[in-house]
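For reference, the structure I am asking about is given below.
Only a single protein chain was left out; the remaining protein chains are all shown in position.
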Amino acid sequence: MLVPAAAFKTSFRVTWADTDAAQVVHYSNYFRFFEKVEEEFYRHLGFTFTDTAKRGLWFPRVESFCQYKKPARFNDLLEVELTVDELKEKSVKYAFRVTNKETTDLLANGYVILVAADKQTAKATQIPRNIVEKLKPFCK
Amino acid sequence: MLVPAAAFKTSFRVTWADTDAAQVVHYSNYFRFFEKVEEEFYRHLGFTFTDTAKRGLWFPRVESFCQYKKPARFNDLLEVELTVDELKEKSVKYAFRVTNKETTDLLANGYVILVAADKQTAKATQIPRNIVEKLKPFCK
Amino acid sequence: MLVPAAAFKTSFRVTWADTDAAQVVHYSNYFRFFEKVEEEFYRHLGFTFTDTAKRGLWFPRVESFCQYKKPARFNDLLEVELTVDELKEKSVKYAFRVTNKETTDLLANGYVILVAADKQTAKATQIPRNIVEKLKPFCK
Partner (left out) sequence: MLVPAAAFKTSFRVTWADTDAAQVVHYSNYFRFFEKVEEEFYRHLGFTFTDTAKRGLWFPRVESFCQYKKPARFNDLLEVELTVDELKEKSVKYAFRVTNKETTDLLANGYVILVAADKQTAKATQIPRNIVEKLKPFCK
């Protein structure tokens, strides 16, 4: 029996500073949105980048991708859904779907791959056990 | 006989505002770098987004991708190379390679796909003939 | 008898993208925070920039100022208070106080002056009566 994965969802409005002269959200800002959602996801799970940094761990991004389906405009209420698409020993791939919460239109979807890295050596290292456990329910 | 494609290259320094608390360039800013290089490329070819907008044409981005190899830091002199990876009737794919000009290390590579779109109807349309001609020498 | 002015308050967390290599919020981002709070204030009052733009009105900023007292760091919960410092026929001055909601430390204070401007002529014009009425309770 298939048990659907949990998805983490959060909502926020497009600010004026997110837009560009085409009067839509600048394409680079979706990656800021993705990261903001990742940050809220971690708070939801009970930790922050600062906590892991104190334990000597960074999570540098190694790959990012986004497809733009429909433009988002100033003041639009966006809903972003995060799922864990791939959870490996040293890396994790988060998938994101951005929808307009009012129209339910899909605006963009993408992903970001991060690795756990030792702050001193800058080498890839294992994602801590307790974080892995917290991520598992959100795996596809 | 293979004739290697021309590449457009430009250089600029990482500003303080490009960096984040990991003391490296924020991953979203590579997409700003890509676009900045695309803008300089167009000026080099003799036109700007403003010119095409006046002719009723947008170039919305439909897909973007980046792989991060090594971090860029404040004041690093970056060299970015743009090539035309794919030139279709209504879309173009630009590939980018970001290197540290002093060390020659590859820092990131990625691409952006844009479509020509009619500003009124928002529908994909043909890339104007004269722009196609200007892009051809930069095709892979 | 003095009746204290109402203040509009809102809270949000510092994101990673807000920070710079000094591991604090980049000084320019306080102006993004101010505008974000202004946007929430308008929604609270029942309108948006988009609504006024449809009525042919812009609110360009003519002056901005900020004093930085203590740094804000990633994940800090900020509380921003907006008051109307000056309400003239054609312009309004919003004052902002940014505090760390957990420590109650004052982090920054500043202001922004905007004018009502006709979108066609780009000339200063009167702030619409109904907006003036909505702003009055927040005047110092």
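For reference, chains read A, B and C in written order, and residue numbers begin at 1 within each chain.
Keep this in mind: a contact is a pair of C-beta atoms (placed from the backbone, for glycine too) under 8 Å apart; a residue touches a chain by one contact, two chains touch by 3 or more.
Small disclaimer: the values here were computed from a predicted structure and weren't measured.
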Open item on the list: For subunit C, which positions touch the chain that isn't shown here?
Closed with: 22, 24, 27-29, 31-32, 35, 58, 60-68, 71, 112
Open item on the list: Residue by residue, what part of subunit A touches the chain that was omitted?
Closed with: 16-17, 19-21, 23-24, 26, 28, 73-74
Task: In subunit B, positions touching the absent partner - done: 13, 15-17, 32, 35-36, 39, 43, 48-50, 73-75
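Note that in this section only the chains that are shown with their structure count from here on.
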Open item on the list: What's the farthest chain from subunit C if centres are computed as the mean of the Cα atoms?
Closed with: B
- [ ] Please find the two chains that have the most C-beta pairs touching each other.
- [x] A-B
Open item on the list: Measuring from CA centroids, which chain ends up nearest the centre of the complete protein set?
Closed with: A
Task: Cα-superposition angle relating the copies subunit C and subunit B, to nearest 5° - done: 180
TODO: List the interface residue numbers of subunit A and of subunit B, divide the shared ones by all numbers used, and answer same when the ratio is over half, different when under half.
DONE: same
Task: Rounded Å distance between subunit A and subunit C, as computed from the means of their C-alpha atoms - done: 28
Task: subunit B-subunit C separation of Cα centroids, rounded to whole Å - done: 35
TODO: Could you tell me the distance, in whole angstrom, between the mean C-alpha positions of subunit A and subunit B?
DONE: 24
Task: Overlap residues in subunit C, where contacts from two or more other chains coincide - done: 16-17, 73-74
